[in-house]
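Shown next, in structure tokens, is the structure this report addresses.
Note that one protein chain of the assembly has been removed; the remaining protein chains are unaltered in position.
The block that comes next holds chain A.
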């Protein structure tokens, strides 16, 4: 028996008797019993994937793809933010095999989650700073609308660098597109003109073709007639009777000529 065979056999046996593995079961059971841990594990993985995606976005060159990925990250963040309260409730629940310190720790973890979720970069710049700056203006907004004009300016300029770049790119692409469309429209105009000229030319040719048709028909019928007549004439000429008569007469003439020649000599 080879090593590989051994290994496969050992693997299959282990898999079969996994349910008797005490340590493993305990681990699984803990996760199985502890909904919080399971949930928390899920959360962690989701946050990890979101962070990975955020990293990809920074490397992404295509703006449209970057925007799409940012939108997805934001959606994930929203979903996670919704589920945080659920997790919090689970955190407070008492589970067997857990110490009070661990329980408190769990609570802290859950409280830290929202901050972690917000920290995931999703394309909106200056998240934490904005929240601190916006906080007072959001509270006062319902009362006075133009209160934060100055602050408006700061934030305004801060945001406009990226957006002005975007706008520039948009304008350039629009101009290029318009140029392309202009060329296409010119080409189409030329094509349309040529097509309608061709149409008129063909219309012009139609009566001529009809005339040609009638003339050729007449010519073919004439030819057929002539052919038939020619055939008859040639047949008449070629009849063997006439041919023999011709030969006989020719011989007679030659004979007479020879006779005369002899007589005159």
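The rule is short, and it goes like this: a contact is a pair of C-beta atoms (placed from the backbone, for glycine too) under 8 Å apart; a residue touches a chain by one contact, two chains touch by 3 or more; residues count from 1.
What we mean here is this: contacts and distances are computed from a predicted model.
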| item | value |
| --- | --- |
| Name per UniProt, for the chain absent here [options: "Probable D-lactate dehydrogenase, mitochondrial", "WD repeat domain 54", "Fuzzy-like protein" or "Gamma-soluble NSF attachment protein"] | "Gamma-soluble NSF attachment protein" |
| Contacting the left-out chain in the complete assembly, out of A:44, A:102, A:186 or A:217 | A:186 |
| Residue, one of A:49, A:163, A:177 or A:199, that touches the chain absent here | A:199 |
| For chain A, residues in touch with the removed chain | 185-186, 189-190, 193, 196-197, 199-200, 203-204, 207 |
